[in-house]
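Report on the structure given below.
Taken from a larger complex, these chains appear in their original positions, while the remainder are omitted.
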Amino acid sequence: MRPAVPARITSLAVASFRDLGFARVDTDREARQGAPEGIVAEGKSPEEIAAIATALLDAGAGSVMVTRADADARDALVSVAADASVDERARLAWVARSVPEVKGLVTIVSGGTSDGPVVREAQVRAELLGTEVVVHQDAGVAGIHRLEPALPDLERADCVIVVAGWDAALCSVVGGLVGAPVIGVPTSTGYGATFGGVSALLAMLTSCAAGVAVVNIDDGFGAGTIAARIARR
Amino acid sequence: MRPAVPARITSLAVASFRDLGFARVDTDREARQGAPEGIVAEGKSPEEIAAIATALLDAGAGSVMVTRADADARDALVSVAADASVDERARLAWVARSVPEVKGLVTIVSGGTSDGPVVREAQVRAELLGTEVVVHQDAGVAGIHRLEPALPDLERADCVIVVAGWDAALCSVVGGLVGAPVIGVPTSTGYGATFGGVSALLAMLTSCAAGVAVVNIDDGFGAGTIAARIARR
């Protein structure tokens, strides 16, 4: 009943973290799961963000990525990593120290222009984890012929991410075309009965196309993480 | 400030109805709005259904249609109108006495086989109101090429009805193709996060394709009514 367990997971028993009091930075995560911890800026002070980022970098993180970051939060990363990049529109800051060799292709298609920031978040994360990413924006089904230029990249993708708000119908259309796994990211774009992304979330969850799985509303980071894991296999 | 109002609506002042105590049958509706009152069977006894139907027929209704009707409810109509038709699967009973001359075309497309009963309800109602109806079932976007045979009928339709459950993505795809008005009917097919048709309802309401309007979940009757009004203009 008590099996000998393999090394990586059971290394938990000796897994490291760095205790900052307000945070226990999981410096073991990249070794354990192949992807370093991300930092959601909302709810954290710039000082906390800077300290967490520093702890990660000190522990040898391949990259650090701060999401949902206002100017102060982005500056916090830059202040401790001068080589950091920022994207104001997508509310991102990140720094790459040792990105894995690129393996696999993730193709991202989006329903509309307003999905841009979430597309960007997914793209940056997936690239930091070592995948090639190709992006096709504003290919929603209101004019479905706009999807056509994306078909070759959908065809050759190892994983497809569909970022869409409103009715998210694009997700099902793509899900009915491709043979690769599809990750849906509902977005909070739109108004009225979109209810902050709920309409898109429900539509993706109930997609008539089998083979689609969904992450949280606006969660480009999560989509990029799982897509990279899939594509790099 | 007090305009002379035209005859049809203002005829309300002398509009007729038949008071059965438990029901005030609106025998004026067909004259006023071009479509006789329907009877939702749920919540009514067979005796009530029979009496309402009789009142409508006695007042010269062109047709009577009973929806969401179990066997007793369907029998109730047959008992007072031997020429009535029934559809068990669609839970319908109806009788046609004087259908208007056919004008216009309504094309109905559905997402899946399980939408069949709602398709049928919309079809019967629209036909009773005097339109031609063409039906294409199970053309959902999980295999979008199945929509292709429907394109000519979508092209020439005066009004399109899309009946779909789950993610209802078909509604947006059709809504992005055609120039005719599109009426969406979300259905309660599916399980889990479909929440009894809510996912389809929200997806249709937030369709990225402008020109789509939506009726109640499973409301084939309502869709048939407005579609016939549109198509017969």
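Every chain is named by a letter (A and B) in the order it is written, and numbering of its residues begins at 1.
Basically, contacts are C-beta pairs under 8 Å (C-beta built on N, C-alpha and C of every residue); 3 or more make two chains touch, one makes a residue touch a chain.
Bear in mind that the values here come from a model prediction, so they are computed numbers and not experimental data.
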| item | value |
| --- | --- |
| Overall copies of the shared sequence [whole complex; 2 in view] | 8 |
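To be clear about the criterion, only the chains that are shown with their structure count from here on.
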| item | value |
| --- | --- |
| Chain centre separation in whole Å, for chain B relative to chain A (CA means) | 44 |
| Of all residues in chain B, those that touch chain A in their complex | 111-112, 140-144, 166-169, 171-173, 175-177, 190, 192-195, 198-200, 202-210 |
